[in-house]
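Apart from one protein chain that is not included, each protein chain of the complex appears where it belongs.
Take a look at subunit A:
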Amino acid sequence: MLDDGAARHALRLKGVSKVFGGVKALDGVDFDVREGEVHCLAGENGCGKSTLIKIVTGVYQPDGAEAFELFGERLESITPVQSRARGVSVIWQDLALFPNMSVAENIAFDEMVGLRPRGVDYRGMKDRARVVLARLGVTLDLDASLETLPIAQCQVVAIARALMNEARLIFMDEPTASLTQSETDRLLEIVRRLSADGVAIVFVSHRLAEVLDIASRVTVVRDGKLVGVYPTAGMTQARLGELMTGHLLEDHVTARDMATAPVVFQAQDLGLPGQFEGIDLTIRQGEVVGLIGLLGAGRTELAHAMMGMSQPISGQMRLHDQPYRPASIREAISQGMAYVSEDRLHLGLLQKQSIADNAAISVLDRLLDRFGLISNPQKIDLIRGWVTRLGIKIGQPDDAISTLSGGNQQKVVLAKWLATQPKLLILDSPTVGVDVGARAGIFRIVRDLAEQGLAILLISDEVSEVLYNADRVLHMAQGRIAGEYDPRKVSVHALEEVIYE
């Protein structure tokens, strides 16, 4: 048991396999986590991470395992109840909490589960919840209903709920996907605290910088097979991305000098009180302009103004050297503007409708047949064209959009906007919740579109994203353009220092 390292093992899996309908979701994977360790499980979507988590939590039974040890106990297999009783807990990305119930009830919910009727002791429940929150160094209003809490605090409630079950091994699935930078920092602080407390934590995240920051070791899985287990010390994001995807990611500066290309869009001294002011912005044909800054710097607000969703009160905009002052998003689109929103899941797609309907929604008027009805063959042709051009992996155009992975959904959103044949495309945080492989795919498309002459404004939270994919980087802070950088002359580190100073 004490074979490697001083700490005892929380979990030790050796040669675990799982087959679904003839497909090997896991093929002889080894995985071990030590007590008190923060361990990262890394891999692209569909690589087998979730299957692995579900085997440890008893949702699936392994089809074969040379060894399956939980806290030193040898197991053949495990049920969800046994897994939880042994201290295994999963915090799913959607948290699985109860918005209408109080914070205390959410934290203590699992003690209420079961068919044997018994009373509810609200006072004792609150006391226990308070103790657990104190262990995390957090105070919350225990009587508040959960839906009144910001998402970061819901995350804390989910962790507290795991501790309430005396969790000693916690899997966290994309815990930071919807948190801001400062909320993420606070969450990582809590994770460190738990780890110092002896709780083993398995961290699953697409944000590689964060993974390298918090974890001591990383296990990489690709296509159901173990790639390797690596210490994070000395590991770089680029190397980790390469291990996950199996090919070198094009993380190098791709900036070109676009100063002579014709101007597509120009803003002069644009201002809207409380949102942004004094904005000068030029975007040229075929140019990718990166716009970076902290949350609330006014980047999205600026994009909204460019799309006619708000009306600036000072300054002016020009599109193709014509005065441009859109009164509505409809007018902006008709003049050749396109906007892929930050919150694609809520605003960009109709989740329950088909892929075809989603992609065609912005160009319905061009699909009408001679009776003025929407022509289905034309619609399918349109979709097939974009599916090929953007390399979208879909089943049938009639499948619901929710059947696609995050990366492919994002490509459908792109297809929807590209179908309007825009001159300027605004991409607002296009890779939130998208895994590293799909991310590379999206940027490949961005570069291709730019090569074909599309002007692109790329808004992002991640410095490396804009630095490696834009021709020019603008830094926005407190509603103003605070600086302009040439990606060929500035490092990721130097730019991060400026932004997070």
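The rule is simple: contacts are C-beta pairs under 8 Å (C-beta built on N, C-alpha and C of every residue); 3 or more make two chains touch, one makes a residue touch a chain; residues count from 1.
Rule of thumb we're sticking to: contacts and distances are computed from a predicted model.
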UniProt lists the protein of the undisplayed chain, choosing from "Monosaccharide ABC transporter membrane protein (CUT2 family)", "Na(+)-translocating NADH-quinone reductase subunit D", "Transcriptional regulator" or "Ketosynthase chain-length factor", as "Monosaccharide ABC transporter membrane protein (CUT2 family)"
Per the definition of touch given earlier, which of A:Glu66, A:Asp143 or A:Glu451 contacts the omitted chain? A:Asp143
Hidden-chain contact residue, picked from the options A:Asn100, A:Thr139 or A:Gln322: A:Asn100
Absent-chain contact - pick from A:Gly21, A:Gly119 or A:Pro377: A:Gly119
Tell me where the left-out chain touches subunit A, residue by residue. 80-81, 84, 92, 94-102, 105, 109-115, 117-120, 143-145, 147-151, 178, 180, 295, 343, 346
